[in-house]
Each structure stands twice: as structure tokens, then as C-alpha cells.
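Removed from the display is one protein chain of the complex; every other protein chain stays in position.
Naming follows writing order (A, B and C), and every chain is counted from residue 1.
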Amino acid sequence: MDTATVETQPPRVRGEGERPPLPPLPPPPVVDLGFLKEVVEATAGVSRLEMCIQCGTCGGSCPSAADMDHTPRQLFAMVRAGLRDEVLRSNTPWFCVSCYHCVVRCPQGVHITDIMYTLKSMAIRAGYYKDATAPDFAKTFVYYVENYGRSFELGLATRFYLRHHPLRVPGIAPLGLDMLVKGRIDLTPRRIKHMDQLKAILARAAELEAAQ
Amino acid sequence: MKYLLYPGCSMERFSRPYKDSLLAICQHIGLELEEVDDWNCCGATEYIAVSLLPAYSLIARNLALAQQQASSGPDYHRAGDGRNSRGGAYTLIAPCSACYLNLSKTDHYMGESPILNEKVNQALAAGGLHYTPGTVEIRHLLDIIVNEIGLEAVRKAVVRPLTGLRVAPYYGCMTPRPDYKKRWSNPEYPTELDRLLKALGAEVVDFPLKTHCCGGHMTQISPPVAYELIRRLVHAAAQYGADLLATICPMCQLNLDVYQGEMNRYFDTTYRMPILFFTQLMGVAYGLELKALGLGQELVDARPALAKIGVEMPAAEAAPARRPRKKEGLPMPRMPGEEEMSHD
Amino acid sequence: MTDRFEPLIIGFTCNWCSYRAADLAGTSRLKYPPNIRLIRLMCSGRLDPTFVLKALSSGADGVLITGCHPGECHYIEQNYKALRRYLLLRRTLAQMGIEPERVKLVWASAAEGARLAEEIIKMVEEIRALGPLNWPAADGGRGTGDGKYPASVIHPPSEEEVTA
Partner (left out) sequence: MTERNEQERIGVYVCHCGTNIAGTVDVEDVAQWAAGRLKHRGVVVARDYKFMCSSLGQEMIEKDIQELGLTRVVVAACSPHLHEQTFRTACQRAGLNPYLCELVSIREQCSWVHTDRLAATAKAKAIVSGGVERVLYHEPLEPLRVPIHPATLVVGGGIAGIQAALEIADSGFPVYLVEREPSIGGHMAQFDKTFPTLDCAACILTPKMVSVGSHPNITLLTWSEVTKVDGYVGNFTVTVRKKARYVNTELCTGCGVCQEKCPKKIVDEVFEAGLGYRKAIYTPFPQAVPKWPVIDRENCTYFQKGTCKACEKFCPTGAIDFNQEDEFITLEVGNIILATGYDLFDPRRIPQFGYGRLANVFTSLEFERMSNSAGPTGGRIVLRDGVTEPKSVGIIHCVGSRDRNYNNYCSNICCMQSLKFAHLVKERTGATVYNFYIDIRAGFKDYDEFYQRVLEEGILLIRGRVAEVTDAVRLAGEEGKLIIQVEDTLIGQQRRIPVDMVILSCGLEPRRDAKEVAKLFGISCSANGWFIERHPKLDPVATMTEGIFIAGACQGPKDIPASVAQGAAAAARVLGRIQQREIAMEPIRASINADKCSGCRICNNLCPFNAITFHEDRMVSEINPALCQGCGTCVAACPAGAIRGTAFSNEQVLAQIEGLLLLNVDGGRAETVVPEAVAT
């Protein structure tokens, strides 16, 4: 050990003999304590997410809690803890059926459904979801709206099913046939008159959102 | 006096019976409706998950169009008409729950957040439009019938009371909740549809799952999740001895009716719970022509239920009922009142 | 420091309700702008309209009168008398060419610290929008008529400024 090395060592504790340096500490877990604020700010209206008292009313009320990676309550605790990646990878927001039961029952008035929408769009942007079914359904839906101004069930169903549940198409097809027989499905999409106007509005909105 | 109508995409085709029957009963009771010209999709629950501002702008275009159309003439219904002074917000009827919620939510948040209001209007300006939050009041058709037309008037118009028909009133989620304007008697346990059905003479089941979820878009994304939700509802309706279930939302009707067969196949069950729109039942009670009400277009045959009150539909009108693959084996014990619907 | 106009508001409070609401706002650490200075009276019924005119003529840009909610007066019904005087006073102000909005009556119970704070915030903004008061009549008092002094004085002057 040459003198130069000794000098760069931390100062010795008084009264102790010379000791070898301590090994380096492992890095702390990756947390993003600004995540809560980010989620709150990205949600329209007043989310009150910071008011959660972890009582579990949401998780108890949720019709699809059984299929979620985390209950909504756990997800909010994770948002608070700054576990950004785990939150955006969780399937929980994608299993939210927008039933608003938790919203009206929440004793703290947290706008849970709107927070789920926020987390969904954050997850899409981050490209973090592991199962693309739900995001793709949303995107397919958006495709029809952006091109026709209306949703189109048949197109939506076929486009989406062929991609995600090709094996289920034969099972579902008779159902579609039934609908056709009953006159409940259009074969071609309908387009609104002023599609150009809608496109202009959506384009401007997208610009404004990107600017944020 | 006219009411503005925002029908929504579902009403155009797959929930055509809803539109047909609502137009029929509105014509019958003299409620004049006028569609918002060139309306576009409300985005359902999908658009907002992809991007926020475009979603609100998409919805706001409809509000702006409604505002423009209503302010062009004097004879559109406004809030407070007939009760307080004139000059309130223009009434816009949205019979679909998702549309109702999305339109209400956009109006509410634009009013609550000046930033959102400004941005949405910047986007609308690109299409030459503008919307001032609060100028349009979004209301569900059920709300209009119960609170504007009034149950007394409904009762008077009944010529074929639904006496003896046990109906489970089903509201679904997005109409009574989150209820920004506190229009409904309760977001958990509303009574508007219950009271309306009673006025039609039906025997109303105190349906505990009346505002529980029908599965929403889960039929597309994760069918097993949706089937489970459909099973719960159909089972509870059967448990409570309902002859049929009345809905106020196209999505609920679609999931419970069209996917009931798929659900039966998935769980190997034999539920046969007819799902009708409340407007169809109103039309039946008003004595309107059954075909004009879109009856017979449902996938789970409603004939046995309606036969109970002496309403006969020509056989040709009804498509053959789909049968479950297997008939044996019930995962659930038989509930009181379930017998009469499992004979099919 | 900005060039923004800082109005000066005198607030009259009732010993039993709104003064305690102001105390509650304090104990709850609510925040409102420092443009208001409060005076305690035993009751809003004690408010002599002269007090308001005195405040306006001496440099205040607005006056906030507060009292117990109707029916909750500590002295049974004296707040109704305050209401009557207030309405009359606003008419008088209008006749003098002063915006009647410069004087405002707000009910606030002892429990409504948050409400009082909100009303103060609102009033400061409203008076700010109205701009400084140009007291029209020479009242024989001092420092009036120019519309500037001392309405915009939030800081009292320092010794140097006066001697400079």
C-alpha cells in the first residue's frame, strides 16, 4: 500500500487502528418520489390521490380485482413509494372496467377511475405493458374513430380478434352471424360528414398534449 | 319544444332496437327529439386511455355542435323549463351510459379546470368550434322520462300493464356514477328505473346488483373476466326470480344478451335470461307495435317472458335460440324462481 | 416587487363569530393575502356607516363587513340591522359615485375560518380588479383625493425613505 492510496482513504476514526477500507455499499432500489406528483398532475380535475388512507374500499369493490396484479389500493401505495416501473408494468389499470364503484364509495373522495386512465396512457407512452391486448384494443378503437368519426364494431372485432384471439374467431363467428341475422351489425363503417374538421381538432389536441 | 339527442355509435346498429323503441315511445308521448348534426363517437372508455387531451376534444366537439345547434333556434328545451325561469343550459339527451358519462365528464372537468377548458377550446378552434362549459346539460333518457315527463303521465298512458311480469331493473355503472350533478337518487342504489317499471305495472325485483358492472369492454380484452361478471348478474336475476332484466344502456344489453350464450358455453351453464331495453317495455305497456320496438332482435329469446303477460310475438320474427353445448351440470344450486327459465 | 395594485381593505368583525373565524383561520394556518386589516366590534349591529365612510375616505379601497349568520346573532337579531344599514350604505355609495362593490357583507360563523379566508381572498381580487379608490368628496381629512395615498401602501415607509 503506497502513501498516495492511504491519503485518499476516509479519515480514520480517532482511537482506532488502521483498517482496510469498507467494501462499497450496494445501490439503493430505484424509486421515483416525484411519481405521485406526476400522476396527480396528469389527471384532469382534482385526483386527491395523495389523500388515500389505504382502507381497501376500492379493492373490495372492484369487480375485476381477482385478475389484477395488484389491487388498486396496492397500486396507489406503489405510486407513493415511487415504484414507477412496477406501476406502469402492472395489469391493474387495464383491468379497470370504469364502473366507478370505488369512486363513489371511496371515503377520501379519490378519483380512482380517472387515475387509472392516467396510468394507462402513461403505460402506453412508456411502452411498458407486458400484455398488449388491452392497449391494442384501445388503439384499434381509436383508429376507427380517427378515420371515420364513429366506432365500427365489425371492423373493430375482426381486426382485433384476428390479431389477438385468432383461435377464438371460429367460436365467436356464429355470434357475429346471429347479430347479422338480427340486423344488429353494419358491414361497412359509417363516416361523419365533417371528418376534416374532426381531424383538425384531434391533430391540434395532440400537438397541445405533446407540448406539455 | 325539442330535445337534442346524442344517440351514440351503438345505437346506429348493434343496439338498433334501443333507438327504434325510444323513437317510438317518444313519438307516442309527444317528446320531440332532434339529433345533433354530424355528431362523432364519444371515445367510450378507450380513447381516454390512449391520450387525454384529444379524448376530451373529441367529446367536446359534440358539445360544441350541440351548443351551436341549440342556440340557432328558440324551441330547444333548457334547464328549468316549466319549473323555474327560462334561460338555463340546453338539454342534451344521451341514452347510452358511456356517452352520457363522457359528455358529462368533459363538461364537468372543463368547468372545474380552466387549463383544460382553455386547451380543449384551442383544439376546437382548429375546427372553427367553441364550447362554453355549462351551456349544455347532459341528461339520460331515463332521467328525462322520470323527472320531466313524470311517472303520473307514464302511468296514464299505459294500456297494457305489465302485471305479473317480474323485472330486474338494471342500471349498470356509468349512468348513476359518478353522478357529477347529483341527478340520481343514489349512485349505489338508484330507484328511478324501479319506479318507472312499477308505473308500467311490472312486479319489480329488488335487484341487489342493479348498478354492478356488465363487463364493459372486457368482452373484447379478456373474455373470461367479462363472462364472470355476466354470470354474476344473470345468476342474481335468476336467484331473485326475475322473468327478464331491463337495461338502460346499449353496452349492458350487448354484453348480457349477445354474450350470454358464450358465457353459458364457458361455464357450462344454461342461463336464459332475456335482456330488454326499458324503452321496449314502455312500448309494450303503451300498446305499440312490437316490431317497431325492435322486439325479436334480442339473442336470448324474450318470448316466453312476454307470453306471461299475454304478449305474443309471431314465431317468424324470432331467430332460433342458441343452445348451450352441454345441458347437464350446474355449478350453482338452483335458486327460487329459476325453474321457469331453465326449461328451454 | 411588482407593479400590481395592492388594495387596502378594512374588515369589521363581530366578537362572537367572524373575529373567532379569523382566529380559527389563524390556528388552522390557512392563508390569505395581507391586504386586509381587521377591527373587532362586539356585533355587526355596532357598525356605524360612518366607520365605513371614514375608512374609505382615509385611504382604504374596500371595506369588508362580517357578522353572524341570520338567525345566529349573539344579540338575537342585531345582524339584521347591520344588513339593513349595509343595503342603505351601498345605495349611498352609488349616489356618491363609488362602486358599491367596494363594500361587502359576509356572514361567517365561529366555525367558518375557511369560509372567511376564502371570502377575503375573493374580495382582495375583486377590489384589485376595481383599482384604487378615488375618494370623490373632500372630507376635510388628510391624504385623500389623489387616489394614490395611502391606498397602495402595504409597507409603511422606512425612515430613509421619508428623510430622502
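Following the convention adopted for this analysis, a residue touches a chain if its C-beta (ideal position, glycine included) is under 8 Å from a C-beta of that chain, and two chains touch if they have at least 3 such contacts.
Because the structure is predicted, anything quoted here is derived from the model rather than measured.
Visitor: I need the residue numbers on subunit B that touch the omitted chain, in ascending order.
Guide: Residues 186, 188-189, 206, 208-209, 232, 235-236, 239, 331-333, 335 of subunit B touch the chain absent from view.
Visitor: Which parts of subunit C are in contact with the chain that was left out?
Guide: Residues 1-6, 8, 10, 16-17, 19-20, 22-23, 25-27, 29-35, 37-43, 45-51, 54-55, 58-60, 71-72, 74-78, 81, 85, 109-112, 117, 124, 142-143, 148-157, 159, 161-162 of subunit C touch the chain that is not shown.
Visitor: In terms of residues, what is the contact footprint of the unshown chain on subunit A?
Guide: Against the missing chain, subunit A presents residues 53-62, 65-66, 70-71, 73-74, 101, 104-105, 107-109.
Note that only the chains that are shown with their structure count from here on.
Visitor: Which label fits the chain touch graph of this model best, line, ring, star, complete or other?
Guide: other
Visitor: Could you work out how far the Cα centre of subunit A sits from that of subunit B, in whole Å?
Guide: 28
Visitor: How many angstrom lie between the centres of subunit B and subunit C, each centre taken as the mean Cα position?
Guide: Whole-Å distance between the two chain centres: 53.
Visitor: Please list all residues of subunit A that touch 2 or more other chains.
Guide: none
Visitor: Which stretch or stretches of subunit B touch subunit A in the complex?
Guide: 9, 12-17, 38-41, 43-54, 56-58, 61, 108-109, 112-113, 116, 119-120, 122-129, 173-174, 177-179, 187-188, 211-213, 215-218, 220-223, 225, 229, 258-259, 261-262, 265, 296-299, 319, 322
Visitor: Of all residues in subunit A, which touch subunit B in the complex?
Guide: 42, 44-46, 63-64, 67, 93-95, 97-101, 103-105, 111, 113, 117-118, 120-121, 124, 133-135, 137-139, 141-142, 144-145, 149-153, 156-157, 160, 165, 168, 171-172, 174-175, 178-179, 181-186, 190, 192-194, 197-198, 200-206, 208-209
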